[in-house]
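Here it is, the structure, as structure tokens.
Heads up, one of the protein chains got dropped from this complex, but the rest are sitting where they should.
Here is chain A:
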């Protein structure tokens, strides 16, 4: 802080004026360097509303060194004129004067003097007028007195061209009284203390203002993973729509429930080693509902329930093979089978969000494991139009209202539809999920009544999360290579905004 004496001197000066004062003038008045006054202004500003100061810059004309010399001793041409006696002066002598060369040509062009080249004894210079008026000197003297405004711009520029004047920029403050102006200085408090509250002294204190531009201190906290935040929201949506959560906590599944029960033939490419992780230990499942298994075998190999079947030699050995489930639909199959065992059919709505596994080639958007979101509705007389209607409601809750459906192929649903939504950012339709009506060859062997339809849809949890949080590489989101800073910084998840 600048010394208090100077601060108070400044405040006293300010007290006397009506409007404000310029810091340059203050410096001149107090006879101190302008920089000290600038320091004093800043110190006073930090005290709150004592003063207010506005930085301004102004331009001012100043004499150059040569200009000052002229203002004192006259212009070169005047000095030349005054040096010439009535009888004249030899030119070579005149040229020896300091102002000789410049003064001679200027005086000549002003027609104050003349040159007699033919004079005996060499060229000689004579006055041509009695008196002269030294306007250059007069103008410079005006500027020196601070009256440069009296000169026209043209005149000033001419003098500038002769390097007699220069224009300089001056930075200064325009200082006015603040809302709590006072000529005495009180020290400001940084924070409110318990003592001040107890004594009431806060009432008299001045408090140092806060810098509201700075960031706050980050709270010491834990964070939820963004994918799990999105999962929570999807769970919430299903629960809002009256869907009951399925027990998907069984990553290991038999081929029977993962494929056969869904009427997926045993030679289907998805059952290939290249697509599915099979289990070497425990390699085989050993317990199936026997009569149901027989019906599954029959519908695959011979048909039935209105179906031609696939007409191949269905093998129990293939159905027994354990694997990491490739979809949560394996659990849906178990649940629908369980439902069919009820004495009387009751309509159900099921959902699940859990991990599934594919022995696929990995890239920026595909991992060997991902989360599948699945919804299933079983009731009498459900139509394809119902499936589209419920998908419309589901996606509306995600903030997606423009949907269209493309015919697709799925081994266990018929009809099958891919769900596309219009992406406003990309300006095109993008696939957002898959859906369909479960085949009768899947439902009837379970024992579900003939008129019951089961509609279902699925999507991945990762894809909407990556879009939501702007993540391009799935490894930055899922798995140990996650960027924890991203986890720390990720906002809450509201899917519909």
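Please note the rule applied: a contact is a pair of C-beta atoms (placed from the backbone, for glycine too) under 8 Å apart; a residue touches a chain by one contact, two chains touch by 3 or more; residues count from 1.
Definition applied: contacts and distances are computed from a predicted model.
J.: What name does the UniProt record list for the absent chain among "Phenylalanine--tRNA ligase beta subunit", "Epoxide hydrolase", "HXXXD-type acyl-transferase family protein" or "Large ribosomal subunit protein bL20m"?
T.: Cross-referencing UniProt, the chain left out corresponds to "Phenylalanine--tRNA ligase beta subunit".
J.: Check each of A:155, A:318 or A:379 against the chain that is not shown and name the one that touches it.
T.: Only one of A:155, A:318 or A:379 touches the chain omitted from view, namely A:379.
J.: Write down which of A:34, A:297 or A:392 is the residue touching the left-out chain.
T.: The missing chain is touched by A:392.
J.: Can you say which of A:250, A:342 or A:365 touches the chain missing from this structure?
T.: In the full complex, the listed residue that touches the missing chain is A:250.
J.: Can you tell me which of A:22, A:318 or A:414 touches the chain that was removed from the display?
T.: A:414
J.: By the contact criterion defined above, which parts of chain A meet the unshown chain? Give residue numbers in ascending order.
T.: 220-225, 227-228, 232, 235, 238-254, 267, 269, 272-273, 277-288, 303, 305-312, 322, 324, 347-349, 355, 357, 359, 367-369, 377, 379, 381-386, 388-390, 392-393, 404-409, 414-417, 437, 439-441, 453, 455, 477-485, 487-488
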